[in-house]
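A protein chain is absent from this complex, but the other protein chains hold their places.
Letters A and B name the chains as they come in the text, with residue numbers starting at 1 for each one.
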Amino acid sequence: MDFSSFNPMVLAAALMVAATPILLAAIGELVVERSGVLNLGVEGMMITGAVVGFTAAVTTGNPYLGMLAAMAGGAALSLIFGVLTQLLKANQVASGLALTLFGLGFSALLGQGYAGVVPPRTAKLDLGLLSDIPVLGPILFRHDPMVYVSVAIVVAVWFWLTYTRSGRILRAVGENHDAAHALGYRVLRVRILAIMFGGACAGMGGAYLSLIRVPQWTEGMTAGIGWIALALVVFASWRPVRAMLGAYLFGGILVLQLNLQAAGIRIPAEYLAMSPYLITILVLVIMSSGRARKSLAAPGSLGKPFHAAG
Amino acid sequence: MKRRTLIATSALALGLSALGGAAMAQDDPLKVGFIYIGPPGDFGWTYAHDQARLAAQEHFGDAVETSYVENVPEGPDAERILTQMALSGTDMIFATSFGYGPAVNAVAERFPDVAFEHATGYQQESPNVSLYNARFYEGRAVIGHIAGRMTETDTIGYIASFPIPEVIMGINSAYLHARAVNPDVRFRVVWAYSWFDPAQEAAAAEALIDQGADILMQHTDSTAPLQVAQDRGALAFGQASDMTEFAPDVHLTAIIDNWTPYYIERIQARLDGEWEAQNVWHGIPEDEVTFAPFNDRIPDDVQAEAEEMIESIRTGEYHPFTGPINRQDGSAWLEDGEVAPDSDLLGMNFYVEGMSGEIPE
Partner (left out) sequence: MLRLDKRPQPSKRWNWATPFLAVLLTMIAGGFLFMALGKDPFIAIKLIFWDPLFNPQVADYSRPQLLVKAGPLILIAVGLSVGFRAGIWNIGAEGQYIIGALCGAAVALAFWPAEGWYIFPLMVLAGAFGGWAWAMIPAILKTRFNTNEILVSLLLVYVAEKILAAMSVGLMRNPDGAGFPGSRNIAQYPAAANNELIADTGMHWGVVAAFIAVIFTYIMLHRHILGFQVQLAGQAPRAAKFAGVAPARLVVLCLGFSGAMAGLAGMFEVSGPARLVSIDFNAYYGFTAIIVAFLGRLHPVGIALAGLLMALTYIGGELAQFTLGLPSAAIQVFQGMLLFFLLAVDVLSNYRIRLKTHEAA
């Protein structure tokens, strides 16, 4: 076996890119769930973002306009979920799954005629001197801009949830919507805005795939990433920075297992292919059986419909 | 075994009435149905089949009416859709994925008047089931040769889907012909356990490049590996269709699945009433396996060698699996000058000598 070919710097750089679409979708869903809403439609919103972003970028020739369009598209689709679950009090689990089904079909219809089209390129960010720093430069400073945007969103969400008044309102709504309502907070408005934020983030994650990572439009191209994002929110026990660590852990194992295969390590490939899922479960088990158990609780009102009496 | 006796079957197969109420006249077009495993927009396997369907439709004009159902999972759904197609008066059905085999055979037994064409399968339990396949390994031999001549790190990266004979055959063919021109060449294989997963294919391409590969081959459908190669300055080959546009600088060529000649030939036979079940495996000689234009980065002498190999395969002079070839464990497979029997290839579950790594079981 030849381990000399494993360059940790290269692995670290690759895992950040591999984790970015998952992270974008996860951080959005995290905000949604912190407001007390469970939206299982992440996959549907991601794929819609992927196609809307792609068509917009191809039409305008500008990948950043594509990104913005993808956010709008994801948010618009999530609004269907918002209306159903918040205004019409429909069941959240079923509505989310229906959203995924609808999104997969809708995106395929929108994308007809875009298969085989090449989108405009996104330039890597030129960070000049920073990218020449030894070790850190290749790991941290030679990516496309969206990698940094995803990290910035995580930090911003963490800061917002922890230190701002509106962030505290969102958490209050998620923990106990009746109490929040009694305090005069507008539960439904907060939740619908959170749902749209989640949709926008998922849309961005999808467009990251179709515009930067792959870049190509094909039906079903998100291939289940939305579900991983959902799992990561739980994995992170609804904490933004942990979501980032979780995404990088998952991306890291994925990249590592592919590298192990590529290096011809004598572990059967099917076990390596399972490893990202099994190790994620294992880490969560270790975390949840430890001392920090209490901090793992889900938002109190998660998944429950809110109806203001009177 | 479902041996339903559908009274309506025979009457319907004669085409008494069409679904939707329109009455069928004597000179109605031949109805040809297709079932696809993916969407025609996948730009890979299903795209190639649909291009051939469109070409056949164009060729025959009003004499033929084609229809298709896409995204059909293998299993019970396929069987139901095949039956409903047959019940609705379809005369000929192309089932374009290996896993449709059991369903095709079950349905064919109940509809003896419908002609079934099953791609890449191996079971023929009724006289109205025909099998067709393409010798993609011929194409892999050519790109293996090009890769062996062009690699500077002596390392070729291979993104494989599932460890099935079709894929293993391709790896072996490419490896043998790369090694023939470059004895030091090594193949690195990554199993994606998926035919289509762009994000994972991109990560696999990166892993292979990080492990020293400077040329990538793929047996998966997305263009993601090409894009990674373009970014990282590696070279790559496209899959199933011409993917030059996605990576103009590094796309050397692509093996193209060209089903058009076969589809036209078989539909014509059905029109003429001369259709009979067969089991064929076409390739470069029949233009079922073709190539995207060679990239200028392939040196002229290598291009000439590749063309020469294509010609010798076309004329039947050369078979890519010609002995002496040993198995990975050193045991003899083909004697000197012996050509591999088709049955060995179709069931291939071993690497040839010199390949490192193991096939997952």
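Just so we're on the same page, contacts are C-beta pairs under 8 Å (C-beta built on N, C-alpha and C of every residue); 3 or more make two chains touch, one makes a residue touch a chain.
Here the structure is a predicted model, which is why all the values come from computation and not from measurement.
Peer 1: So there's a chain missing from this view; which of the remaining chains does it actually touch?
Peer 2: Looking at the complete complex, the unshown chain comes into contact with A, B.
Peer 1: Which residue, A:Phe6, A:Tyr64 or A:Phe102, contacts the hidden chain when the whole complex is considered?
Peer 2: A:Phe102
Peer 1: By the contact criterion defined above, which parts of subunit B meet the unshown chain? Give residue numbers in ascending order.
Peer 2: Looking at subunit B, the ones touching the missing chain are residues 1-8, 12, 17, 19-20, 33, 39, 67-71, 73-77, 79-81, 83-85, 87-90, 98-99, 101-103, 106, 122, 162-165, 193, 343, 346-349, 360-361.
Peer 1: Since one chain isn't shown, list which residues of subunit A touch it in the complete complex.
Peer 2: Answer for subunit A: residues 40, 80, 84, 88-91, 93-95, 97-99, 101-109, 112, 184, 219, 224, 227, 230-231, 234-235, 270, 273-274, 277-278, 280-281, 284-285, 288-289, 293, 296, 298, 307-310 touch the chain left out.
The working rule: only the chains that are shown with their structure count from here on.
Peer 1: Cα centroid separation between subunit A and subunit B, in whole Å?
Peer 2: A distance of 35 Å separates the two centres.
Peer 1: Using the touch definition from the top, list the residues of subunit A that touch subunit B in their complex.
Peer 2: My answer: residues 5, 7, 10-11, 14, 17-18, 21, 108, 111-112, 115-116, 118, 209, 213-216, 218-225, 254-255, 258-259, 261-264, 266, 268-270, 273.
Peer 1: Within their complex, state which residues of subunit B touch subunit A.
Peer 2: Against subunit A, subunit B makes touches at 38-43, 47, 157, 163, 188-191, 193-194, 196-200, 202-204, 206-208, 210-213, 222-224, 227, 241, 245-246, 356-358, 360-361.
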